[in-house]
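I have a structure I would like to understand better, so I am pasting it below and will then ask my questions one at a time.
Excluded from the complex is one protein chain; the other protein chains are retained at their positions.
Here is chain A:
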Amino acid sequence: MDNKISMDNKISDDRRSFIKKVLNGTIGGSLLLVFSAGAEIFKSPEDIPAQIPSLKNKEYEITKAHFAFIVDITKCIGCGSCCVADKREYNVADGYYRTWVERYLKDYDDNVYVDSPKGGLEGYQSPREDIDVKVRDTFFVPKLCNMCKEPPCVQVCPIGATFQTPDGFVLVDHKRCVGCGYCIQACPYSVRFLNPVTKTAEKCSWCYHRVRKGLQPACVSVCPTGARKFGDLNDENSEVSKILKGPGVITVLKREMGTFPGLYYIGARREVI
């Protein structure tokens, strides 16, 4: 692996020095026009500039890493970019959602109406027409795995196929999962489902494969408003560290369940469950 990376680096170094030489030459300008487009194509994920700077150029320490996810409801516009990115990153089967966006409506009698057509995958193109009430408050709530610190889904798995990593992610071992569905019933946040193709349990992983390479989860990286935030809690300067240490009101979903979510919400009204 290391060999491969250094080979890649060597190739790109060679290319760079070649282009420099050409540039220094007399016909530099015109040749550069031909070469420039292909000059910097990223060949491997290692080439992508890290979005979580504290993980850059460092050996990943699995027992020390510590992350948090924050959803800012006051910033979400319900565009569903996050849902689209998630579906594409994992080729999620139609009708199943690893993450989704709910629309909340509240009327003057404190009734709450929630809908989420196609999980928000196609965005919200029209207002709700099936209810005829005066709307007092309305907002979007993105949902995903809460990465509980005391995950009920892990407790109930009979064969250790759903597990908690030392860096705090709850993942599914697709080679071991027998699809019994206990975890799907145990999750208080209903984020799990049985993959219709593999017949194994599936759920949001906070894009573990991306995080390990210093990239933001796909949904965070495409959110245009910054409503979804992910970051390193070991890094004092990360946005999530600052938010969690700050004075703002931050809540978790279904606190009384004792699951201790690693997913926090800003601006969640008490009706949000």
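List of remarks:
By definition in this document, a contact is a pair of C-beta atoms (placed from the backbone, for glycine too) under 8 Å apart; a residue touches a chain by one contact, two chains touch by 3 or more; residues count from 1.
By our rule, contacts and distances are computed from a predicted model.
Not every chain of the complex appears here, and the one that does not is recorded in UniProt as "Cytochrome c3 domain-containing protein", selected from "Cytochrome c3 domain-containing protein", "Flagellar basal-body rod protein FlgF", "Segregation and condensation protein B" or "Phosphate transport system permease protein".
Among the residues A:Ser54, A:Thr138, A:Asn234 or A:Thr251, only A:Thr138 touches the chain that is left out of the figure. Touching the missing chain, out of A:Val222, A:Val240, A:Leu253 or A:Ala268, is residue A:Val222. Where chain A meets the missing chain, the touching residues are 36-38, 40-43, 45, 47-49, 51, 62, 74-75, 77-81, 84-85, 88-89, 103-105, 123-127, 135, 138-140, 160-161, 163-166, 171, 173-176, 205, 208-210, 212-213, 215-216, 218, 221-222, 224-226.
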